[in-house]
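I am attaching a structure below and will ask some questions about it afterwards.
One protein chain is absent from this view; the other protein chains keep their places.
Read from first to last, the chains carry the letters A, B and C; within each, the first residue is number 1.
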Amino acid sequence: MKIGVVTFPGSLDDGDARRAARLAGAEAVQLWHADSSLHDVDAVVLPGGFSYGDYLRCGAIARFSPVMESVIDAARGGLPVLGICNGFQVLCEAHLLPGALLRNAHMHFRNRDWKLKVESTSTAWTSGYTESQEIVIPVKNGEGRYTADEKTLDMLEAEGRVVFRYLDGNPNGSQREIAGIRNEAGNVVGLMPHPEHAVEALTGPFGGGTDGLAMFTSVLSNLGAKA
Amino acid sequence: MTTIDTVELAEKNPDEEQPYAELGLQADEYERIKEILGRRPTQSELAMYSIMWSEHCSYKSSKVHLRQFGEKAPKSDRMLAGIGENAGVVRVSDTLAVTFKVESHNHPSFVEPYQGAATGVGGIVRDILAMGARPIAVMDQLRFGAVDHPDTTRVVNGVVQGVGGYGNCLGLPNIGGETVFDPCYQGNPLVNALSVGVLPVDRLQNKAAAGVGNVVILMGAKTGRDGIGGVSVLASATFEEGSEDSRPAVQVGDPFTEKLLIESCLELYDAGLVVGIQDLGGAGLTCALSETSSAAGLGMRAYLERVPLREPSMLPHEILASESQERMLLIVSPENVEAVLAVCEKWGVLGTAIGEVTEGERLVISWNEHVVVDCPPGSLADDGPVYARPLREPADLILLQADRAETLPRPSDLRATLLTLVASPNLCDKGWITEQYDRYVLGNTVLAQPEDAGLVRLDEESNLGIAIATDGNGRYTRLNPYEGARASLAEAYRNVAVTGAEPIAVSDCLNFGSPEDPAVMWQFAEAVRGLADGCQELGIPVTGGNVSFYNQTGTVAINPTPVVAVLGIHEDVTTRTPMGFAEAGHTIALLGETREELSGSEWAWVEHGHLGGQPPKIDLGHEKKLADVLRAADLVSAHDLSDGGLAQALTESVLRRGIGATVTLTGDAFVALFSESAGRVLVTVKDVDALRAAAGDIPVTVLGTTGGDKLTVEGQFEIPLTELAEAHQGTLGKLYG
Amino acid sequence: MARVVVDVMLKPEILDPQGQAVANALPRLGVTEVSSVRIGKRIELEFTGEPDLDKAREIADKLLANTVIESFEVRLEESADTARTAQ
Partner (left out) sequence: MARVVVDVMLKPEILDPQGQAVANALPRLGVTEVSSVRIGKRIELEFTGEPDLDKAREIADKLLANTVIESFEVRLEESADTARTAQ
């Protein structure tokens, strides 16, 4: 099973996403932003970082890269796509997911381990969790305030498309404590926290968190079941 | 139309006066330049000499002292590159080497805190990159003025956001640092930054522009009128112009471009396409051109009109002096130029051939057919002035040392004292700062803030890793520069050792006032001597560092502040020892001896605003043995004691995982809690007999046991962890929100 | 030299913490007559030839603004020479 991880010139957590895919048992494939081929991968991760510097608006420029045109097409066709942090921003900019991510309400970059509630397990990336499971995943972003209009927020909640919610506070002022959402079909998921940084006890959240690994094993077992 | 001053013109009117004094050159220095050239320098040459012979580039006041680092350095076959290179390189395994260095960006960070700090990080990362290494982490050592001074908010917020903004955007985890507040830094904050990188041993790069006919390529950002240090001095010389747009501009960092520069350089190294490489730092092209050619003992021909400019109106001397960030200079053999430019293109980085390596030791630089520089590169890079400046012990030192803190009135309420101290600016939790930094990126951070040292895994197979800690104590160094410097070394060494790593190398950043003040120069000489002696005693070499002079407001210098960085090897990071109490029921013990040492302490400062006496005694033989014990013993946790003493170490250890403790103190409880005696570590173990056996002649004092939700000092007080946490963690957020 | 200016502002219903922070700081400077502050972006596009407002609008719509949260306005800069002053 091959998980592709896109590298934009300013991607930073791409190596971590590949490591997470490997630890989950996949073959990790590096996808280059300027190459429109997806190289027959079975799923795609858009990793964290600052795609093209992201000085204007996070994800704004990345969405126009050659690889993204293929990702957008493939996602519409059902390919599992996970956007982490900057990847989430790119997915919103590309309108694969609704809403937008704005500068944190407190205006600081914040890196802290955060407790999340898994609210939707009917996605390609979260089926390995149990409904309402509480997990600890690092948050690290400067522009992670999830924002959408009330109608969209109501719709997301009504359709069970809020995948993760922040517990015990809100690290960035996201509306309704939303940390991650999915598309209608459930193959596309975006979240601000970083599951790829919670895959090894040694380097994960303080005290040995590996709660992020299930995102990567979920997609593999779903793909395996399909194959 | 400005006339360009050329070599031809300089030969025609060899005696025309030049504004050398405005550029910071002394009359005799100017005479020497004329002697070297056999004529007056051109405007561009004058700019280059003034930059290269400045304190910052030539180390003219510090050189005679820094020599000791080499002379006293223990022989080590680990050292692959040492002082004089962009950064020292030490071998950590058969195949891997590590390079690290700490550098200052103090003055720019006061003028424009965000950009000053950001470009400080960018600059040190390029030094590491230039050695052939992939940068893998950064650290920041910060000194601010009084916490409540109206200007401190501006500086703190700007600096912290600048360090974070640049480092986070580069994808380098921040694994530690220091934050100190003291009024002596009010008009002159210190912003030091450290970077560490890793390289395969055979990828080591150097800066020599070897190989006649090789091509000189400038890579990275366009060149603009950026610059504070060298260029601002230059600009103040006006050259009959003084127009608005010839004024120097603040350097603005572009971390995205730096990220591209890193990736493209690494790709070039791996493809074996680079003969020589040098980063462009404070002295820009001037430094890069002269150092690369001088290092090779060859000449160089450079064409300034080829340099991509942000502002087309720039003149040759401005191009040479520009401090624009995110640039590297490469030496490439002609047949590889195309391949190099293709890699640049792939990453979207500008790459431009601007010259070539030539026979003979002349650096010849032209601008649109005009030759503006023709000089021996070694005269710029290596033959700058060297001064043995006068030294004099500060007049007030004897009185200062006589005014001991041990005689100050002591508190009756130790509970209140502890709560006040752990909430004080220098001892409080620094989470408000460190949460603004990415600690996770690259996925190899094993330990970071608030642990004693940063610990990074280098290899996922073998679990080999490196630990780094930095320390500097301006108050101790003010009281006794020799001992103060050794105290900082001892502390950094111990902080590395508590993780279970073996300390192997040292870097430093020496922040002092004006070298022209004999009292400052004496402090500097003493501190260097202390550090060099200390390294000799510990058997670890200084591999590189940085000197920052002129840190003062008016005639008042900062406390002398040598920041010492120690690097250690960790053979198996999965066995690292963290600082926090892990679970209930473990035995708490203190390694080392507590003496009544309160002078220079946080207690004296916070409770009495007092600075006087002698700093704690340093015994490096003991530190060495202690480090061996820390590696050999089976420890659940280990946390070194430093500022704030045992009270602080206990507080940090219980709060790390919310595991309380009950301890019993022997002797004077106040001294036991707040003395800052060196050479001590707070540990927890499951088996105290095994600890005693492992400890040899290092004193072991059992203090109590872990557990509960309070910090209890028997017979004295108890503090619920919630109350302790509130006191310790609230301070900085409340001040700077 | 022809310059097009694109002003991008957060839609009024979107929280602007930066603007709010400035608004909150004003009383401390003794300013009480400002009731609200909004902070957006001003983007200057220099065209090589004739400034093309339609093109600029297209760029703004596609790239410069995210119309989920922002609105924009495109206009020709009256005169490119109006020297910006530090006063």
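Everything that follows uses one rule, which is that contacts are C-beta pairs under 8 Å (C-beta built on N, C-alpha and C of every residue); 3 or more make two chains touch, one makes a residue touch a chain.
Bear in mind that the values here come from a model prediction, so they are computed numbers and not experimental data.
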{"item": "Touching residue (missing chain; options B:N174, B:S264 or B:S324)", "value": "B:S324"}
{"item": "Options B:R78, B:H149, B:R310 or B:R362, residue touching the unrepresented chain", "value": "B:R310"}
{"item": "Chain not shown: contacting residue from B:A10, B:V159, B:A221 or B:A469", "value": "B:A221"}
{"item": "Sole contact to the chain not displayed, among B:Y30, B:F69 or B:F256", "value": "B:F256"}
{"item": "Absent-chain interface as seen on subunit A, which is shown", "value": "52-53, 55-56, 61, 64-65"}
{"item": "Residues of subunit B in contact with the chain not shown", "value": "111-112, 115, 221, 224-226, 245, 247, 249-254, 256-257, 310-311, 324-325, 348"}
{"item": "Missing-partner contacts on subunit C, residue numbers", "value": "7-9, 19, 22, 25-26, 29, 31, 33-49, 52, 55, 57, 59, 61-65, 67, 71-73, 84-87"}
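The criterion applied here is as follows: only the chains that are shown with their structure count from here on.
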{"item": "Subunit A-subunit B separation of Cα centroids, rounded to whole Å", "value": "36"}
{"item": "Whole-Å gap between the CA centroids of subunit B and subunit C", "value": "39"}
{"item": "Per-residue multi-chain contacts in subunit C, two or more chains", "value": "none"}
{"item": "In subunit A, residues with contacts to at least two other chains", "value": "106"}
